[in-house]
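One protein chain is absent from this view; the other protein chains keep their places.
Labels A, B, C, D, E, F and G are assigned to the chains in the order they are written; within every chain, residues are numbered from 1.
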Amino acid sequence: MDSEKIRQLLESVREGKTTLEDALSRLKHLPYEDMHFAKVDHHRHIRQGIPEVVYASGKTIEQVVAISNAMYKRSGSFLITKAGKEIYDALGIKGAVFHASAGVISVGGTKKKSGNVLVLTAGTSDMPVAEEAAVTASFLGSKVSTVYDVGVAGLHRLLDNSGHMRRARVIVVVAGMEGALPSVVGGLTDKPIIAVPTSTGYGTSLGGLTALFAMLNSCVPGIAVMNIDNGFGAGCLAHKINSR
Amino acid sequence: MDSEKIRQLLESVREGKTTLEDALSRLKHLPYEDMHFAKVDHHRHIRQGIPEVVYASGKTIEQVVAISNAMYKRSGSFLITKAGKEIYDALGIKGAVFHASAGVISVGGTKKKSGNVLVLTAGTSDMPVAEEAAVTASFLGSKVSTVYDVGVAGLHRLLDNSGHMRRARVIVVVAGMEGALPSVVGGLTDKPIIAVPTSTGYGTSLGGLTALFAMLNSCVPGIAVMNIDNGFGAGCLAHKINSR
Amino acid sequence: MDSEKIRQLLESVREGKTTLEDALSRLKHLPYEDMHFAKVDHHRHIRQGIPEVVYASGKTIEQVVAISNAMYKRSGSFLITKAGKEIYDALGIKGAVFHASAGVISVGGTKKKSGNVLVLTAGTSDMPVAEEAAVTASFLGSKVSTVYDVGVAGLHRLLDNSGHMRRARVIVVVAGMEGALPSVVGGLTDKPIIAVPTSTGYGTSLGGLTALFAMLNSCVPGIAVMNIDNGFGAGCLAHKINSR
Amino acid sequence: MDSEKIRQLLESVREGKTTLEDALSRLKHLPYEDMHFAKVDHHRHIRQGIPEVVYASGKTIEQVVAISNAMYKRSGSFLITKAGKEIYDALGIKGAVFHASAGVISVGGTKKKSGNVLVLTAGTSDMPVAEEAAVTASFLGSKVSTVYDVGVAGLHRLLDNSGHMRRARVIVVVAGMEGALPSVVGGLTDKPIIAVPTSTGYGTSLGGLTALFAMLNSCVPGIAVMNIDNGFGAGCLAHKINSR
Amino acid sequence: MDSEKIRQLLESVREGKTTLEDALSRLKHLPYEDMHFAKVDHHRHIRQGIPEVVYASGKTIEQVVAISNAMYKRSGSFLITKAGKEIYDALGIKGAVFHASAGVISVGGTKKKSGNVLVLTAGTSDMPVAEEAAVTASFLGSKVSTVYDVGVAGLHRLLDNSGHMRRARVIVVVAGMEGALPSVVGGLTDKPIIAVPTSTGYGTSLGGLTALFAMLNSCVPGIAVMNIDNGFGAGCLAHKINSR
Amino acid sequence: MDSEKIRQLLESVREGKTTLEDALSRLKHLPYEDMHFAKVDHHRHIRQGIPEVVYASGKTIEQVVAISNAMYKRSGSFLITKAGKEIYDALGIKGAVFHASAGVISVGGTKKKSGNVLVLTAGTSDMPVAEEAAVTASFLGSKVSTVYDVGVAGLHRLLDNSGHMRRARVIVVVAGMEGALPSVVGGLTDKPIIAVPTSTGYGTSLGGLTALFAMLNSCVPGIAVMNIDNGFGAGCLAHKINSR
Amino acid sequence: MDSEKIRQLLESVREGKTTLEDALSRLKHLPYEDMHFAKVDHHRHIRQGIPEVVYASGKTIEQVVAISNAMYKRSGSFLITKAGKEIYDALGIKGAVFHASAGVISVGGTKKKSGNVLVLTAGTSDMPVAEEAAVTASFLGSKVSTVYDVGVAGLHRLLDNSGHMRRARVIVVVAGMEGALPSVVGGLTDKPIIAVPTSTGYGTSLGGLTALFAMLNSCVPGIAVMNIDNGFGAGCLAHKINSR
Partner (left out) sequence: MDSEKIRQLLESVREGKTTLEDALSRLKHLPYEDMHFAKVDHHRHIRQGIPEVVYASGKTIEQVVAISNAMYKRSGSFLITKAGKEIYDALGIKGAVFHASAGVISVGGTKKKSGNVLVLTAGTSDMPVAEEAAVTASFLGSKVSTVYDVGVAGLHRLLDNSGHMRRARVIVVVAGMEGALPSVVGGLTDKPIIAVPTSTGYGTSLGGLTALFAMLNSCVPGIAVMNIDNGFGAGCLAHKINSR
């Protein structure tokens, strides 16, 4: 970062105060692998608490497969998100699991699950995003339970599942259209709530912006909001809080 | 523009009961009064079921007073909306009532109230718009009851008022921020619901657009949505449905 | 959630007519059917006045068919909206009717029609949304008549149908582009008006937002506005008002 | 930049009637006056058919007065738009007229008026913009008549003025809120229509964007649309068409 | 809706020359043809100065063909806009011409061309919209010339065509991207200018909104702006002004 | 709405320990206090883990003071947010503290602080929102430390504070303009991050929307995003996670 | 349009060295070639410092090939941007190179490369836009180096490449999603930075608008921002600055 520091380090090496290997290590070999089109960051898990993950959208299948293999060799454990079956077919890694409704491919992951993450959806159409969150949190080591189609138009369906809410340590609420479910859930529980707007709906649902803005304006304070359809991010945060 | 009236007029012409000039005049001069800067429409009540009303915003005090006096002379009964005290002070009409929190001035109005219109708000800040709706519906002849501050973050406050909902013929729901209340109310009742978004909130409340879009995307079908802060419109529609 | 029902239940518990477990069960298990991916709400009709309906968009064909069969077994009567022929073909329910231009599949519905709902469109391209409204209101039990292509550029076509307007109890106005028709209709009648913007148009029609905003800003007070292309919602509200 | 003028100039150079320096000067120094902060364009009238005009908004009073005096000395005739009384008071030019409701100051202008420009408004609140259009067209030499408050909610008020429409050569239609009036006028006449959206309204009127987009999407083809509140532009175009 | 015609009709009724039923019929049945899904307006040309035209987008081929045939039988002359070859192939009307790059089908049209309409484009990609304008104006009876690809990045290409500008009676300027061409053309001529934004561009061109807003904000006063890609509207207005 | 509480109540009814009326009352009258314009929810802390709070904006001073006194009498502990000095002056409650830069008034609060919440800002202008978060989390019982003005343009200022980040249990990152700080912080730590966009900036900062959208699109997964300027919500969530 | 050239021409006319017709022709016919649908501007390189280039999107293959051949005959050197393989296949020009990932076809170009342009990307998905910039700058004569996938979530990957930054004369930074990379790079270097937002991302990335707005609001002053996905523009500007 600082050319002066590089100069001092080099001087220190010249004067024998720092070995060449030490200097190189300190300067350059923070652990990532350079594939030119991608710099795979093998220590992200340690640094950020999040595993290696490939966001497949916008990459060629060849790029996804090459990055995946680099990660596989290093740690044997990673996720591919927003992935289709054609990537799974091209991957050729034994033990890879394709979570079709979530659009996620997982390899490895934490065996021992603990804590309690609850994932709720307002409707059936919100399931793919919810599944992405559930697969992610589970991969990272959280116990996950799911309750789908408990939108605010039929409150009794939600109230019926109050036991689930009471047992959870953190609740992920996935909803499209008017995005009202996080507010109602938030009024019934003291657990941290992670709200994920989905692009479910038409017309003024504006591809999920309406649900997003509704969640950001919840009259229940302190709801954590994610990008539209970002189940992966919700799964990461849910696990971080769950594993505290 | 009613063909039955045209037919009667034509018959009357043929039978010599009406002169050509009279007929032409009646065909052309449907009753309004030309003040150059405004054409006061004295028969709107008959045609549209809505009384004479002056929308004060964007007009000079002099214009509002002149239009008001024209309406007063003709029917003795009208509303001024989005009005401040300075208009009330300038008006000089005996019997005018200034509904301060609603920003409405009423003169006359239907004495006999009937039916049952319920006006709910999510929060205290939504009261001015709710009052505008209540004053309007009452002016037109509806019985109106109001329940304020029953937002979705404390569902029990709403459920406690289920009796009010059961007794209403039509329910006006006023809410800002995430605009979730109409969906929750709509899940609990079979009464027609009129949703009014308010500009309450900040940041991504977008001056009420978020509440508006949330209401338009309600998972409860058939909710009637008004423009932001349009309590007057809600009062008109509520009365129309209530008086059916 | 009705306090009267709770009171009766409590009395029944006190009198020993109902066991504790039964009461708890009835308090908690209001009638819906859990299919994991969907919680079919068999009592929605009683609670909201709207029948069971499946919004097909965003669900797999398998999910739509499974939900449909659950509803069919329970009540024998339901709607599927935003549906294509491939769903109709997969459904396999005798007596199902596919309303192709409306994108609606109906099974059963109220036989006896009453009242009078008028559905108008500004143009020919607005017909699918209008048909969705008409099929819905008719399914619920309303008599429905339709007049298409009476946009404001040719006022005489609209004025010619003033008889239809006079006979209606409620009028649904469907329009895209500049969305001016509800204002003009609203100036000619005292009937409640339900305005449905459509995504007809290009460029600054903004997928229907322009028509929507125009309708929300109508100079005629009290027009009930729906989401873009939401004929189903319009049909529900029209029937609710018509059946008052 | 007219090739005919360049040819004549070149001929004149060849024939020795014009010196090299003169020709260069004439080619480069088309007539404007450099005041550093403004380059007053004295020949704009000849080139564009529009007189000298100062748009006061965003300029200091000193700048407006200085530019005005430069124009006054040169031609004795100009407009200042979006101007307040404080500019009029500072101007000190004899014969200047302050059109208060239009926010326009005029000096001079074409004495002889011809043709027939009709300016209509939907409501009373649209008058300032309409007055700006009327003052501009009149200044440029058009006969102008105005009819205010003939919005679509009371069609008979508009139909009553069909004589005005028939006599006009071009019609300026000024409307805020849902901006429907140009479509209705356009359905009744074959005259060129210039539509001016205004910022009248609240909530989803979006400061005039809703009226603007409605006008751009009119089902009547060929309506000329102006920027929001741009009465000056409408007056210019109306005069150009009127004086053809 | 012309009071003069009503007067004559009433006189004719009084004098017994017209029966009551005839008068009523004539008052009500202005000439259009009801096909249920469309009400073809055969007198629009007389009323609005614009011929019969079918906007094909959003209609089925069957509807377009049926409407076309109704118009063909009545007047033998009409346009279909936003049309593809599949409509042309299905039409089966002798003499129909398919203007492929414009997406317009014309049948008949005014033989004698007069006046002078100039259509300019900023780039090659703007040609389809320009062709739509040119075909429309020519169909209506205007002489039309076209100059393409004279955008502001190469001013000399535009200045070279100043002769065309000088000879035109009205100029249509078609541009996408930054939409600057109308301002530059407007600075060089006193002819009425009709600006048509196109959806040419990417990213922040926002599907033509950027060009549209730029044109509405032109520093040259009085430019008539159309909806994005609305060449047809531009052709109509150009002809109206040209034929004055 | 807790089934366990309902079960106990039902048992108590069966055993005759609770009368029918008492049970009904307790089922219905969960503890809130009805002041007509506000329904103060005294048990929110128990239910949602968040204390009583008054959002002052949009309420009259009289309303804020009345609600505050109701809360003061009941629990002696509450917050007022988005409050100015005029409310503090009118309050008249001993022990009330006015946090001027945060716009917060606190009364009481948790004495014993635990855990470790770190609040960072990108710039000096983001301080008021950061202070709102810090005051809220501290009031609820969290230890809070703050580091201001460590935006990404001077990374060394941020890296210098890595000790603070290592010691925190949860990090609140407050930033306006391009909103990049949460991504950079998120790349350096595995702690849960709560991002708060602020309305700092001009032009395309769009009142904070740009920072908000940037945070929602962070390449670091699992960042919890709040509404623009919503320091209070961030403080609530930070405390919830911190106190896990 | 250079007055010096006009002066020389005028002198030449006066001295009889140039005929009137020749002078007129040279004044008017600055070198471009009229193909009706395109006016190829052969002297753009001289005037703007940018070579001839065809923007393929929105043009037919035939048009692209015809324009390309005109340019090829004249200068033997040009670029086609936003091009696919079908254009390359149709081109038939020997020596044409198809840069597939950049979507660029180049013919000729400057052989001798000098200076030092560095192109960085935040992620792998941003590569096509980066390649477009790199190919363009190289074609124009700049030495170019590229470093990909150094987004802010892994700062060490970026810091590791500080040597590249130190050696560059100008840096192009390509990023989608939250668009934070230019701010971080700008905090580390004093070189001119050209920021290119990409449409990489989903939901609130808004097709690149979020990255664009973030870059425009950078807390690092003086960052040059391009349109979304506009690698070509970035390459042009980078070369202009690099070759200063």
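Just a few scattered comments:
The rule is short, and it goes like this: contacts are C-beta pairs under 8 Å (C-beta built on N, C-alpha and C of every residue); 3 or more make two chains touch, one makes a residue touch a chain.
It should be emphasised that the depicted structure is a prediction, and the values quoted were computed from it without experimental measurement.
Of the listed positions G:G151, G:P192 or G:G207, the one in contact with the omitted chain in the full complex is G:P192. Residue F:A153 is the one among F:L118, F:A153, F:M215 or F:I241 that touches the chain not shown.
One chain of the complex is left out; on chain E, the residues touching it are 122-123, 151-155, 177-180, 183-184, 186-188, 201, 203-206, 209-211, 213-220. Looking at chain D, the residues touching the absent chain are 1, 28-30, 32, 36-39, 41, 44, 48, 55, 57-59, 63, 67, 82, 197, 199, 207-209, 212, 227-230.
For chain G, the residues touching the chain absent from view are 1-3, 46-50, 53, 155-156, 169, 186-192, 194, 212, 216-217, 220-228, 230, 232-237, 240-241, 244.
In this section, only the chains that are shown with their structure count from here on.
Note on A-C: across the candidates A-F, A-G or A-B, the interface recurring with over half of the contact pairs conserved by residue number is A-G. Chain E and chain G, compared by their mean Cα positions, are separated by 38 Å.
Work out the mean CA point of chain F and of chain G, and you get 48 Å between them. Averaged C-alpha coordinates give centres for chain B and chain E that are 40 Å from one another. Across the assembly, chain C contributes 1, 3, 28, 48, 153-155, 159, 186-188, 203-205, 209, 212, 216-217, 220, 227, 230 as residues in contact with two or more other chains.
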